[in-house]
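Left out: one protein chain. Kept in place: all the others.
What follows is chain A.
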Amino acid sequence: MEKLQALKKTFNSDIKNTDDSSEMLDNLYIKYLGKKGAINNIISEFVKLYPNQKKEWGPRINTFKKEVETALKNLQQKTLSSENVINSIDITLPGIKPHIGHTHPITQMKHYAENIFLTMGFKVVDSLEVDDDFNHFETLNFPKGHPARDMWDTFWTEDHLLPIAHTSTMQHRILKTHTPPFRVIIPGKCFRYEATDTVHEHTFYQIEGMYVSKDTSLAELIGVLETFIYTYYRYKIPYKIQPTFFPFVEPGLELLVEHKLKSGEKKWLELIPAGMIHPNVLKMAGLDPNTYKGFAWAIGLDRLVMLKYGISDIRAFHKGDLRFLQQF
């Protein structure tokens, strides 16, 4: 059992001489605590001892084993300490990135806008992609041949249907199927006959909004739009309201927000066309305009994304280039 004394000495010097590397630590483990390590070696000799000798050496071996274990554990902790790890590697090496996917920026914007309106109690209803003249124009107070139809450069199919040029195409259906008071938003993919360039695109995305009740007012329309833009921009962005014309609203207006250009110059940007729902639109859906009032608006999602990120070419949205999409 003199071996135990010798082992204690070697172990102490081993511990002192270690360089804290994990390989050294592994070696010490094997040397002392491994299956064929020094301690097991001693134990195998220990079993051959007489009982009285066992009584003397047993606790000593155990104590030593515990000492080794504790010392090695301490050593291990030291080795693993961040300071040590970072000292031993090149922290300037680039990270190994996992491969993740990205939702489209317009999807992100759509969800964001939807969420704001959801918190204001609006229900989301999906839009159609193709509709008929009746829903798209007639029920929205555009009689056949009305010059205002020229403002909507629509595509037409051979069956006299049309890829929708505005999400307002859902208004009549919503009015027919909902009992006031109700609040609804309608996101949708829209199409207009327009040659594409950096600022024009024949395919774009809108969120329509509608509120109908017995006693709503223009002040409430402005209130809802103001709440939306303040929440969206997360500050009280300056805005103004101007009159404009759409056949399906009366009065018709447009909300403009102050936009700061990179040059620092400020500009008013038309953001949300809106208005009080025209009595003819309510009438067509069987609602008495003397009893019910409503308001509606539309928000261009493409526009919001372009403003948010300063995107200068609208065509990037449909190009599908991952070098663009991965940035979102």
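Quick note on the criterion: a residue touches a chain if its C-beta (ideal position, glycine included) is under 8 Å from a C-beta of that chain, and two chains touch if they have at least 3 such contacts; residues count from 1.
Note that in this section contacts and distances are computed from a predicted model.
Undergrad: Choose one: "Carbamoyl phosphate synthase small chain", "Hydrogenase iron-sulfur subunit", "NADH-quinone oxidoreductase subunit J" or "Phenylalanine--tRNA ligase beta subunit". The correct choice is the protein name in UniProt for the chain not shown.
TA: UniProt lists the chain left out of the view as "Phenylalanine--tRNA ligase beta subunit".
Undergrad: Which residue among A:Lys8, A:Lys189 or A:Lys308 touches the omitted chain?
TA: A:Lys189
Undergrad: Using the definition of touch stated at the top, determine which of A:Met24, A:Ile237, A:Leu307 or A:Leu325 touches the missing chain.
TA: A:Leu325
Undergrad: Which residue among A:Ile15, A:Ala71, A:Val130 or A:Ile311 touches the omitted chain?
TA: A:Val130
Undergrad: Where the complex has a chain not shown, which of A:Met120, A:Ile237 or A:Leu307 is the residue touching it?
TA: Final answer for the missing-chain contact: A:Met120.
Undergrad: If the missing chain were put back, which residues of chain A would it touch?
TA: Residue positions of chain A that touch the missing chain: 99-104, 106-107, 111, 114, 118, 120-126, 128-132, 145-148, 150-151, 155-159, 161, 163, 181, 183, 189, 191, 193-196, 202-203, 211, 213, 215-220, 222-227, 240-245, 247, 250-254, 270, 276, 278-279, 289, 293, 317-323, 325-326.
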